[in-house]
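One structure is given here, and the rest of the page talks about it.
A single protein chain has been omitted from the complex, and every remaining protein chain is retained in its original position.
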Amino acid sequence: MLAGSRDRLSDAATSLLAELALRGRVLVFDGGNRLQAYPLARALRERTTRLDLLSQRLLIRRAFTAYQMLTLLESTPALTSPLVILDLLATFYDETLAVGSARWLIQRCLQQIDRLQNHAPVFILLISSPTSQRRFLQEMVCKKADTLFVEPQTSSSFVQPSLFKG
Amino acid sequence: MGRTVPTVTCQLNETEAMLQSFRRTLRRSDQALLDGLLASARRHVAAISASGALLPFESALLAMLVEQARQIAALQQEISILQEDLVRLRDGKS
Partner (left out) sequence: MGKVEKIGWLMDVYTRPSGELVCWLISEDGQRWLLTMAFPVTFCVAGNPSVLRQAWRFLQGRGAGCSRQVRRDLFEGERTVLAVTVDLPGRLPEVYRRLAQAFPGLDYYDADLPLSVRFVARTKVSLVGRCRFETDGQQLVGLQPLESAWEMQPSLPPLRLMEIDCDQDPALHPPQQIVIRCAKRCYRFSLQPLRAFLVNLQALLRIYDPDVILTRYGDTWLFPFLSETDPLFNPNRDEQMKVEFRRERSLFAYGQVLYRGAQALLFGRWHIDRCNAALFGEIGLAGALELARVSGLGVQEGVRKSPGAGITAMQMQTALQDGVLIPAVKQQAESARTLSRLIRYDRGGMVYQPLVGVHCHAAELDFASMYPAIMVRYNISPETLNKKDAPAGLIPRTLQPLLVKRLALKHCLRTLDRRDSRVSELKARQTALKWLLVVCFGYLGYKNARFGRVESHEAVTAISRELLLQAKESAEEMGFSVLHMYVDSLFVQREGAQSEQDFIPLVEQIQQQTGIGVTLEGVYRWLVFLPARRDRRIPVANRYFGVFEDGTLKYRGIAMRRHDTCQYVAETQLDILQCLAQADDPRERWREAWALVNQRVRLLQRRQVAADVLQMAVKLSRDPQSFRRPSAAAQAARQLQSQGVAVRAGMRLFFWFSRQGVSVTPPGANELDWNRYARLVMQAAAEMLDILQPVREVRQFHLPLSR
């Protein structure tokens, strides 16, 4: 699992998908419309001349609501190739989805991810929650990870350099 | 809603941004020519989009070539007309 900022995650996702596609089929669930199709095509082209072949290895399904994300997971039989989930929680941050429903849905999603990872690796990329009210969702997902990479938070506040020592 | 793939216009904007270092290193007179080339590709965004290419810049290069071919054809026609005028002038004088 990889958690971090939007830009870093987009780049990480592109590189990860390109590397996995070199090795075989990859299933991609895009939860936040994060797939960068053209940069991905360029990343594939940097790695191989057989762009057409590799682009056929990437099988993409998009979810525009949290319910659809659950449907994607439930409707996937046992995996034979890696699964990459881009921005799993994006649709869960939708304000029109009640917090209680979001909690229940993510629990179901995590159960499905447990099932799928028995047969092939599952990579999850997360962008940090925009509101503290829904941060618990990210915590629930991160708890389930076997390996967790978290992008370090950089301080955005400007530090006035001091003229004086001490 | 459902759109994931950006428009060709967006892609061309991104390509121009990526080419900034290349452009900057060119002589000013050549920079204007590069700008003209990139602008010429934009006349054919519909065709670039319709090609469905994984790397739209390749189709954009073809579009630039089409524009150049068009300009060459127009110049050739002008030259023919001027040549005919020249011949007529010469015949008139002699």
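Order of writing sets the labels: A and B. Residues in every chain begin at 1.
The working rule: a residue touches a chain if its C-beta (ideal position, glycine included) is under 8 Å from a C-beta of that chain, and two chains touch if they have at least 3 such contacts.
Note that the structure is a prediction, hence the values are computed from the model and not measured.
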Among A:L20, A:L40 or A:I113, residue touching the chain not depicted: A:L40
Contact partner of the left-out chain, one of A:S15, A:S55 or A:S128: A:S55
Sites on chain B contacted by the missing partner chain, in the whole complex: 1-5, 7, 35-36, 39-40, 42-46, 49-50, 52-54
Positions on chain A where the hidden chain makes contact: 27, 35, 37-38, 40-41, 52, 55-65, 67-72, 75, 95-96, 100-101, 104, 108
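Here is the rule we use: only the chains that are shown with their structure count from here on.
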Interchain centroid distance [CA atoms averaged], chain A/chain B, Å: 40
List of chain A residues in touch with chain B within their complex: 30, 33, 35, 37-38, 41-42, 44-45, 51-52, 55, 62, 64
Chain A-facing residues of chain B, complex: 1-6, 11, 14, 54-56
